[in-house]
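Please read the structure below before turning to the comments.
A single protein chain has been omitted; all remaining protein chains appear in their positions.
Now for chain A:
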Amino acid sequence: MATKNKTLRRNLIALSLIAPFTLTFLLVFAWPTYKVIQLSFTDAPLIGAGEWVGLDNYRDLLGDRLFWIALKNNGYFLLLTIIPTTAIALAIALAVNRLKGWVQALILAVFFLPYILPVSVVTLIWAWMLDFQFGILQPVIEFFVGERVAVFRDPYWVMPMIAVVTIWWTNGFNVLLFLAGLRNIPQELYEAAALDGATPRQKFLRVTWPLLWPVTALVLTLQLILQLKLFDQVYLLSQGGPFNTSQVLLLLVYREAFQQNDGGYASAVALVLFVIIMVVSILQFQLLRIRGKR
């Protein structure tokens, strides 16, 4: 009897402890998600109820040329960002890790600074720097390609340049993750490797890289999720143009919902993106983990 009471009390305490989170989660995540799923099977406008249309929205979506363009652009953007940003962050972290004391703190702060800027400031900075007439980077572009380029109005330049801006903006955080990972590798392992006859290259390939792999897997996965959610930079820099060459899924959702007032269809697109992100990130993380375990 006494133990039963005790168990009950413990369970009540446990429940009361997780209640705030559970309620918040249900209210701001589970409920809206459920509504979006529901909405995607109707022809509802942005505000107000609509008629049940079954799978019509999804059928439309498969025939929507813009959807496929956006999907392809999202994929292109992943290619442009994920591996480069990971490689750059790792290189910077390796370099910063060799510095000591306040110099290290200073350099780290310099690399981290862009991350704390709001996206509007970031895009403004780059819009200035790349301005066709006055941008200080135009001479650089001119040097390499022989002429000035209005990069955000050029079908070939627009996605790579948005990728550059994005990497510049978000890279500091990845550097931080890699740096934490590097600091977790005991110095003694490098000393043991030095005694075992490892060159700096071999130390990196046989000690640093494998021991850093969990962090690398984390960075890759976080990047995958983050970059699939691309919206702000495109919206502010190119609005999906020119000729839809920077059209991406979230921009499509925004257009359908807020400009075309087609809440049902927008929900269907959003849901597809949600599923893509979930499946791809879980798949990638599992694959990377398995590779690390081998």
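The criterion applied here is as follows: a contact is a pair of C-beta atoms (placed from the backbone, for glycine too) under 8 Å apart; a residue touches a chain by one contact, two chains touch by 3 or more; residues count from 1.
Note that contacts and distances are computed from a predicted model.
Colleague: According to UniProt, what is the chain that's been left out of this complex called? Choose from "Sulfite reductase (NADPH) hemoprotein beta-component", "Cytochrome P450", "CDGSH iron-sulfur domain-containing protein" or "ABC transporter ATP-binding protein".
Modeller: The chain we cannot see is, by its UniProt record, "ABC transporter ATP-binding protein".
Colleague: Just to verify: which one of A:Val207, A:Val253 or A:Ala266 makes contact with the chain not shown?
Modeller: A:Val207
Colleague: Out of A:Leu189, A:Leu218 or A:Leu288, point to the residue that touches the absent chain in the complete complex.
Modeller: Considering the complete complex, A:Leu189 is the one touching the chain left out.
Colleague: Please output the residues of chain A touching the missing chain, sorted low to high.
Modeller: 186, 188-189, 191-198, 202, 206-207, 210-211
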